[in-house]
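Omission of a single protein chain aside, the complex is shown with its protein chains in their original locations.
Up next, chain A:
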Amino acid sequence: MTIAPPSDQLAAGAFERRRPARPNGRAPGRTPIGYVFVSLYALLALAFGVFPSLYAVVLAFTNADGGFAGAGNFTKVVGDFRFWPAVLHVTLYLVIWLVALVVFVVGLALLVHAVRVRWAGTALRFVYYLPGALAGASSVLLWLFVLDPTASPVSGLLHAFGFDSFVAVIQPGHLPAIFAIIAFWTGAGGWIVIMYGALNNISTEMLEAAQVDGANAVQIALRIQLPLLRKWIAYMGVMSLAAGTQLFVEPQLLSQASNAVVPNDYSLNQLAYQYAFQQNDFNGAAAISLILLVVALLLSWVFVTRGGLFEKE
């Protein structure tokens, strides 16, 4: 579920700024080599992105025999007793995770940026980034131990919260927070590095001018750095939202590890999986996937427009 933040993008952007204009004035996109690079991406995107999505659209509006089903698959899945609880689970998880991500990532990036000792700043960035090296399923496996009071290195903390057993830790009400913590742990470090890079791109003249005008560190952060980070925060929001709505690996592994105490239909993606492979109903599964896609696109649109992601400076 967790996606790696594209940490090279800032570097690429910085490089572009420094690059001198081409002598012949030809636009970079017109070179043949550009088409070669783009074509490979486009082919893969078509094969593994666009065509499967179109196939899902076809499946969602047809029945098992291939006949037109209208909205039948959608009404069926929305009426399923598991659908709305799954929506609630994913929503709660997203709210907790996205808020935590924005607040802590931006806060920690500002803190690291404010550290003037060079080695300390580097060491901190490394420490933040480190958990991201253990992503996906392997991260969840690690957390299975962390969350079990009998095996956890922080068992004292778990006992202090009143959790004496693994089942007590993974009670349904705790799961959104648990999944948010796991996702934050594996994903936040990469974003901190990106935000740090974005902070580095803010011109020192502007910051010095603010200091000369008497602004303190907090005022500089709130009035200058945060507004200039807005696009990157929106970018983080869009990418994390897309990944978060697809919550699957964490509850799926936790379900197997807990012998189904965590249900295998906890998230919408899991429910789609259940439809496809438990009930052999690929049409219902496609309907859920399509609903997820539409919701994620709508929410992303909000992030993009509110965050001014595509606004030209």
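We take it that a contact is a pair of C-beta atoms (placed from the backbone, for glycine too) under 8 Å apart; a residue touches a chain by one contact, two chains touch by 3 or more; residues count from 1.
In this section, contacts and distances are computed from a predicted model.
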item	value
Name of the absent chain as recorded in UniProt (options "F420-dependent methylene-tetrahydromethanopterin reductase", "Aspartate carbamoyltransferase", "UvrB/uvrC motif protein" or "Carbohydrate ABC transporter substrate-binding protein (CUT1 family)")	"Carbohydrate ABC transporter substrate-binding protein (CUT1 family)"
Absent-chain contact - pick from A:Val38, A:Val58, A:Val103 or A:Ala151	A:Ala151
Contact residue for the chain not shown (choose from A:Phe61, A:Trp143, A:Phe166 or A:Tyr235)	A:Phe166
Option from A:Ala64, A:Val154, A:Leu226 or A:Leu297 whose C-beta touches the chain left out	A:Ala64
Chain A residues touching the omitted chain (full complex)	64-65, 80-82, 148-151, 165-168, 171-172, 255-256, 258-264, 277-280, 282
